[in-house]
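Note that one protein chain of the assembly has been removed; the remaining protein chains are unaltered in position.
Chain naming follows the written order as A, B and C, and within any one chain the residues start at number 1.
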Amino acid sequence: MGIGSDMYRQQILDHYKNPRNHGRLDSPTFSHTGENPSCGDTITMDVQLADDGETIERVAFSGDGCAISQASASMLTQRLPGTTLSELNEMDTDDITEMLGVDISPMRVKCAVLARQVAQDGAKIHDGEIEIEQTKTEDDD
Amino acid sequence: MGIGSDMYRQQILDHYKNPRNHGRLDSPTFSHTGENPSCGDTITMDVQLADDGETIERVAFSGDGCAISQASASMLTQRLPGTTLSELNEMDTDDITEMLGVDISPMRVKCAVLARQVAQDGAKIHDGEIEIEQTKTEDDD
Amino acid sequence: MEAKESYPVNVGAIRSDFPILERNVGGDTSTPGEHDDDTTPLVYLDNAATSHTPKQVVDSIVEYYHGYNSNVHRGIHHLSQEASIAYEDAHDRVAEFIGASGGREEVAFTKNTTEAMNTVAYAWGLNELSPDDSVVLTEMEHHASLVTWQQIAKKVGAEVRYIRIDEDGRLDMEHAKELIDDSTKMVSVVHISNTLGTINPVSDLADMAHDVGAYIFVDGAQSAPTRPVDVETIDADFFAFSGHKMCGPTGIGALYGKRDILDEMQPYHYGGSMIRRVTFDDATWEDLPWKFEAGTPPIAQGIGFAAAIDYLDDIGMENVQAHEELLAEYAYDRLSEFDDIEIYGPPGDDRGGLVSFNLDGVHAHDLSSILNEQGVAIRAGDHCTQPLHDKLGAAASTRASFYIYNTKDEVDALVEGLDIARELFA
Partner (left out) sequence: MEAKESYPVNVGAIRSDFPILERNVGGDTSTPGEHDDDTTPLVYLDNAATSHTPKQVVDSIVEYYHGYNSNVHRGIHHLSQEASIAYEDAHDRVAEFIGASGGREEVAFTKNTTEAMNTVAYAWGLNELSPDDSVVLTEMEHHASLVTWQQIAKKVGAEVRYIRIDEDGRLDMEHAKELIDDSTKMVSVVHISNTLGTINPVSDLADMAHDVGAYIFVDGAQSAPTRPVDVETIDADFFAFSGHKMCGPTGIGALYGKRDILDEMQPYHYGGSMIRRVTFDDATWEDLPWKFEAGTPPIAQGIGFAAAIDYLDDIGMENVQAHEELLAEYAYDRLSEFDDIEIYGPPGDDRGGLVSFNLDGVHAHDLSSILNEQGVAIRAGDHCTQPLHDKLGAAASTRASFYIYNTKDEVDALVEGLDIARELFA
């Protein structure tokens, strides 16, 4: 245990303090917003697809909340470009933990996966697979 | 422990099997009925007062129920004549236990005191002190 | 009391898990927990009222309080994480036990079966029933179901109908067909009667209910503890049972509901943990099952409930059922030897593990007192089925009910106790 934190490693704090791709895209292919009611975290993800309609080209996020949720969103905006929507949909909690590079304690997993969930739901709405207004993270994600 | 029962001594069983003063009086000064809902015991007490309007002259009971409730009523019809209404009103649970001559287990006390309670409530209604239709035995008697 | 014979379950080993079975009774009862003056060995035959609690379950509760006691949900600190995981997992464990494939989302913890019934009656019934509707019950419903639906129906002006029982205490299924019609919105039936021991054809009743678009609520208070239950095979819309009747703690029960139905149902109790967003003007609700668990839940009890289910599953519910059937049949046969005994309900080879009866000339309460003086604990009264008792023409009855630790010897002790009552009341 360094300065006393397992979960708040340098990388996470760096992304929290200096979020990458923060803001809105000018003309996203789709946008979606979600919240984690128990924490009050909110995230909006803007996604722009390549011409193939399948490959993610650019991602931006905006929102508010704890370091875990915001850092996770920031990292995701770097990670997603180049992957396809179906690869996005296959991402699970382990992929997020790996991306974050730290063990997330069970009660904070909701924060960590919010951004991914928002992106996935946004993609599904875009594909016409589901119809929801807002995403919220579920316990048993 | 005789034949295996502390509570069902000969006297109680005798009063149960051969109830004294069982039936109704022709012209009681007052009558009252009560029940012990948890056991299904019911007792009606008919009381006839002497001309002083205070001394109990005759008592009869009718009803249905367990041996404890019926034997207690039977004994009470023998015990009350000659006492006054105010003496009746002073009778408490100990007096009944003494009259029965056995220890009554806590969950059966309601059965044991039903007849006394009916007689007391009948007297109080007669005196205009209370207005109730039926007596039921209470837990914390 | 040693098990000398072979039983479907290992009675000797099981009994050693229940310290209470070693105690004597008969002394002064006014100081609970002090047993010095107790000298009569206990024969406990009141399991339909509540079962005893094995060491394993009590230990799980002690382990909770002394090891990881904390409030659940949303707590970020270590203890709250441990408690939340254990409490939430307990829901999955209960769901698995009754074959609810939806897991925790289909199982809300309640205080007992009664609260589960009231939850549906208030949250669904009060909102959905109207004056033209009917609720179909049976004549053998427990007050938990009978009084609840009766009173909720009164509030909304709906009709209550009772499926008749026949001479053997079985449901008249022809009558059921007549009663369950297009007006019917809810059929609430007891799975195993706690008075008659009748095992009701709940799956057939579910079909009849579903054919007219009604829901079926199966009261599993006596079935879940005593045999394998699969709510999806029954096709029950709701199913409820209590921890305290199946080796679990008091203060905990479960309401199963099909996920779609629970999802659409309004919440019932309001407060913490069941909300998502609250403003001064309005509120929105948490996901299942938390929507139905307002306030700090019975955490230790939920964890103990799961431990009880582990305990029973280790024995095997098929074995529990076989043991119940063996003792029910044995008791039925032994009591049938006597002309002065009236037994209620179906024959010994077709009933749950309990026998209610009356001994001629001895009031049930007197009989219970006399048996108690022999150490035999049975229940006397109306067993929360007063209208059924009225119909049987008995103000009360005496009920012996069995569980995994009971033996034939204990049934014999009951039968011998009857002789003492006969002699006293001769």
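Assorted remarks:
The rule is short, and it goes like this: a residue touches a chain if its C-beta (ideal position, glycine included) is under 8 Å from a C-beta of that chain, and two chains touch if they have at least 3 such contacts.
Computed from a prediction, not measured in an experiment: that's the story for all the values here.
In the complete complex, the residue from C:79, C:322 or C:341 that touches the missing chain is C:79.
Only one residue from C:8, C:251, C:289 or C:352 touches the chain missing from this view: C:251. Of the residues in subunit B, those that touch the hidden partner chain are 37-38, 105-108, 136, 138-140. The chain not shown here touches subunit C at positions 19-20, 23, 25-26, 29-30, 32-33, 35, 38, 42, 44, 46, 49-50, 52-53, 55, 57-58, 61-71, 74-83, 85-86, 111-115, 117-118, 121-122, 139, 142-144, 146-148, 150-152, 154, 160, 162, 242, 244, 249-252, 268-272, 275, 277-283, 294-301, 365, 368-369, 371-372, 375-381, 384, 386-387, 390. Although one chain is not displayed, its contacts with subunit A can still be listed: residues 1, 3-8, 13, 17, 38-40, 64-68, 105-106, 108, 111.
The rule is short, and it goes like this: only the chains that are shown with their structure count from here on.
Between B-C and A-C, more C-beta contact pairs join the chains of B-C. Annotation: 78 Å between the Cα-based centres of subunit A and subunit B.
Averaging C-alpha coordinates per chain places the centre of subunit A 46 Å away from that of subunit C.
Shared contact sites, meaning residues of subunit B that touch two or more other chains, are absent.
Under the contact definition stated at the top, not a single residue of subunit C touches 2 or more other chains.
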